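Removed from the display is one protein chain of the complex; every other protein chain stays in position.
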Amino acid sequence: MVEAAPIETRAIAAAARAGVAVPGLIFGVLAALPAAAVMAPENYLLALGTRIMTFAIAAAALDLIVGYGALVSFGHAAFIGLGAYAVGILASHGIGELLIALPIALAASVLFALATGAVSLRTRGVYFIMITLAFGQMIFFTASSLAPYGGDDGLTIASRNTLFGLPIFKDPRTLYYIVLAALAGTFFLCRSIVGSRFGRVLRGAKENATRMATLGFEIYRFQLVAYAISGALCGLAGFLLANANDFVSPAYMSWQRSGELIIMVLLGGIGTLYGPIIGAAVYLLIAEFLSQWTEYWQVIFGPFLVLVVLFGRGGLVGLFAQLTGKRHG
Amino acid sequence: MSSLLFVQILNGLQLGVLLFLIAAGLTLVFGVMDLINLAHGVQYMLGAYLAVTFYGLTGSFLASLVLALVATLAFALALELLVFRQLYARDHLDHVMATFGIILFVDQGVKLVWGAAPLSLPVPELFSGSVTLMGGLLYPVWRLVIIGSGLAVAVGLYVLVGHTRVGMLVRAGATNAPLVSALGVNINRLFMLVFGFGAMLAGFAGVMIAPILSVEPGMGDAILILAFVVIVIGGIGSIRGAFVAALMIGLVDTLGRSFAVDVLRLFMGPSPARTVGPALASMLIYVLMAIVLTLRPAGLFPAAGR
Partner (left out) sequence: MAEPVLRLEHLHKSFGGLLVIDDLSLEVAPGELHAIIGPNGAGKTTLINQISGLISPDAGRILFAGCDVTALPAHARAVAGLSRSFQVTSILPGFSALENVALAVQARSGSSLSMFGRAAEEDELNAPALAALGEVGLGQRAHVPAAQLSHGEKRALELAMALAMAPKLLLLDEPMAGTGREETARLVGLLRGLKGRFPMVLVEHDMTAVFALADRISVLIYGRVLASGTPQEVRADPKVAAAYLGDEME
């Protein structure tokens, strides 16, 4: 019998190289950006970069459960909203200390994830998609009706979180680097999870849940934990977003935002973790530049997305792999 | 008070019937082709916009209705050929992304073509009056027409799907499309038929509701979510389920919004009731969906074989 075809091992080695090279490139670019920012009105590029990285955190977190666990959550923007509103609500009561706001933001996300995940994970396939959508909508409507906290119009945040009184988020450059660190942390955490025993169970459940059960794994429990972690990381993204925008509104958690998160993951390349980071960047950059060109940019962007689906398997990462000839046999 | 209740029940039925028209196409497409079509809402919206335009050209509601249906069908078939036919073999995530792109395109496109300002369509002369209900309340005839036409469509669908050969093929396709194809049926044509018909129903809903609501960009999005809740509660692939669930949701949502504050006032002060009430009312159908899915993970009337 012939040993594994050389093409197979080549592809595996190529994937491993990409797994180092691509993130390295991404973080290199992101780290260097502030230096390049002198070419444009400085705060503009920094703000854009910060915004991209914040959504990249959420997209990577979503990829953890979508790409590796086959759990398509259509309500993930809810966690961003929870994190953001934690900041906003505390700020409106005069509490700006990071060491209070951040844990609360994370706790809110984890609790919501556990509560809704416990119910949602008993369903499969499209029912899971729908029920996560429903829970997202519930939070959306709750926020819209919070009149004391702005309701539909949203809540302005007078000042950003401080660490022991130090305004660490105030300077755009420092904020940028903090968010970059959070993104790096998220990426490597998710990376570690995926390769760990826990991650292998999650990935196994994606391949064949029945098989996993008959091997002795209680899949439900693993999925719930993964869902909670994913939610918490999105809560972190929301926390950072609120600090970056000085504003929070129910729009942060509309189902359209949840849809956009899924698009970012798919656009970049599902199941890679760095793909969603690229996807978030591409999505937001296109939106940003197209919208400056024409008010009706979505008329162009919409069909673009359709074309990516029809012709771009594996998202941008997959496309790039094809173009550079790293074909898989 | 009871006549107010009666009015709201009628409104709930009207919303329910509307949801049914939209959900029927959605559940068929999902059931037969296993396709998540987020863009179904734009068919509804286009129906309304096209009716407005055709009314401007013809001055006749009936003519506008017919022309709008034809145009909606044409658009749907074009979309099916260009995009959806390639999507049937792909997974749900691809469906989500592609149809999301279509929503963006049409929502903005509509602004380009018709402008962002809300438009309106007058109620046809014949039905523009009101009837007096018990308690002296006046109820618009047009709303009764909507209820009536929706029920007529429901009966028609029941006959069509349950008692004709085409309907049998559709039902068979909903449980096992590859088998139907293997039996020699032109599955592409069947899919096209299902897709086009579903789109027409949504367009019909849009035309009928246009005289009551304002026609504006994005009007399909909110109703789309409701329609998805309907088909999930009803059971994917089941027309009967869509009907039952649509009426249920129409009633729950309407009655909930009307009476939530009043009901809550029985338990708490007027001010907190006014704050919590609307939020709770909005969430009501989602809570309902969560409960149904917990008890029946495949909906109330799952199509056999799912």
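The letters A and B name the chains in turn, as written, and every chain counts its residues from 1.
Just so it is clear, a contact is a pair of C-beta atoms (placed from the backbone, for glycine too) under 8 Å apart; a residue touches a chain by one contact, two chains touch by 3 or more.
As the structure is a prediction and not an experimental result, all values here were calculated from the model.
From the touch rule at the top of the page, work out which displayed chains the omitted chain touches.
Across the whole assembly, the hidden chain touches A.
One chain isn't shown here. Among A:A61, A:L155 or A:V201, which residue touches it?
A:V201
Touching the absent chain in the whole complex: find that residue among A:L215, A:L285 or A:L307.
Final answer for the missing-chain contact: A:L215.
If the missing chain were put back, which residues of chain A would it touch?
Missing-chain contacts on chain A: residues 1, 3-4, 8-9, 192-193, 195-201, 203-204, 207-208, 210-219, 222, 225.
Heads up, the rule we're going with is that only the chains that are shown with their structure count from here on.
From the mean C-alpha coordinate of chain A to that of chain B, what's the distance rounded to whole Å?
Once rounded, the distance between the two centres reads 32 Å.
For the complex, give me every residue of chain B touching chain A.
30, 36, 38, 83, 86-87, 90, 92-94, 96-98, 100-109, 111-112, 221, 225, 228-229, 232, 236, 275-276, 278-279, 282-283, 286-287, 289-290, 293-294, 297-299
Touching chain B in the complex: which residues of chain A?
Per the touch definition, chain A meets chain B at residues 66, 72, 74, 119, 122-127, 129-131, 133-135, 137-138, 141-142, 144-147, 255-256, 259, 262-263, 266-267, 270, 296-299, 301-306, 308-310.
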